[in-house]
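Left out: one protein chain. Kept in place: all the others.
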Amino acid sequence: MNPVSIFFDSIEVDLKTGPDMCDITHDLTRLINKSKIKNGSLCATVVGSTGSITTIEYEPGVVEDLKRAIDRIAPQGIEYEHELAWHDGNGHSHVQAALLGPSIALPVRNSQLRLGTWQQAVCINHDNKSRSRSIEVTITGTN
Amino acid sequence: MNPVSIFFDSIEVDLKTGPDMCDITHDLTRLINKSKIKNGSLCATVVGSTGSITTIEYEPGVVEDLKRAIDRIAPQGIEYEHELAWHDGNGHSHVQAALLGPSIALPVRNSQLRLGTWQQAVCINHDNKSRSRSIEVTITGTN
Partner (left out) sequence: MNPVSIFFDSIEVDLKTGPDMCDITHDLTRLINKSKIKNGSLCATVVGSTGSITTIEYEPGVVEDLKRAIDRIAPQGIEYEHELAWHDGNGHSHVQAALLGPSIALPVRNSQLRLGTWQQAVCINHDNKSRSRSIEVTITGTN
């Protein structure tokens, strides 16, 4: 069997005021190609405490529905202790991001992400301003 | 030290209309045995945008409680943009699955999953119909 190798790189995406999200599936696929890894596992982690990563069917309806659900879970209008101390207005952003979580692990099979046909990886910005988001990607597997 | 190796395989489970879930711990343990990997990490990812994976105490009470909580977070009765466009009635399924997330990473120690005594890995179907769910499993570690 071929020896296991590790490849790592990062992706940068520009996102609007949260909750905003973008499809990073093509970027992840590009890194798999660059890595030459055929089979293994890909971990993607967003850097920063007001971002998150998950998978969805990336079509405008689901994107809007998920934004609304995120706003319901930690709405902007209620009182946050974080804001009482820091006055930066993003208490809800921190809570939303922590609940969704910063990372996903995805299967790499035959040099491709093994996802459903209607399943895409997304990075979400929860901050109360536009942000450039960095996603660290680590791919472990065999050539 | 023994060299690191990678093993990958998949599990198929049949689930009813969501939210429905099943215990996949024994399937994961079977794959660890098949892999011959003694120590390392196991990543399990559900294929499809209306499924999710997590861990719970798999007893009928908690299963029912988690189903109810999932329904509270994204209820079936409210308006979803996804349904306005696609009319397939599963807007809530997409939102629920995205919030829970598609993947978990679990420790492999001494050829076994290191989980709590009352902690099991579960795959959840959120779709509004019964589904056969595929879970991709990647195990990285040493023999």
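First chain written, first letter: the chains are A and B, and each begins at residue 1.
Heads up, the rule we're going with is that contacts are C-beta pairs under 8 Å (C-beta built on N, C-alpha and C of every residue); 3 or more make two chains touch, one makes a residue touch a chain.
Everything quoted here is computed from the prediction, not taken from an experiment.
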item: Among A:Lys67, A:His82, A:Arg109 or A:Lys129, residue touching the chain not depicted; value: A:His82
item: Residue among B:Asp9, B:Asp23, B:Glu57 or B:Glu83 touching the omitted chain; value: B:Glu57
item: Contact residue for the chain not shown (choose from B:Cys22, B:Leu106 or B:Ile135); value: B:Leu106
item: Contact set of subunit A toward the excluded chain (per top definition); value: 3-6, 8, 43, 45, 47-49, 73-74, 80-86, 91, 94-95, 97-99, 101-105, 136-138, 140
item: For subunit B, residues in touch with the removed chain; value: 1, 3-4, 39-41, 43, 54-57, 59-62, 64-66, 69-70, 73, 99-101, 104-109, 114-116, 118-120, 140-142
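Quick note on the criterion: only the chains that are shown with their structure count from here on.
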item: Subunit A on subunit B, rotation in degrees - Cα superposition, rounded to nearest 5; value: 120
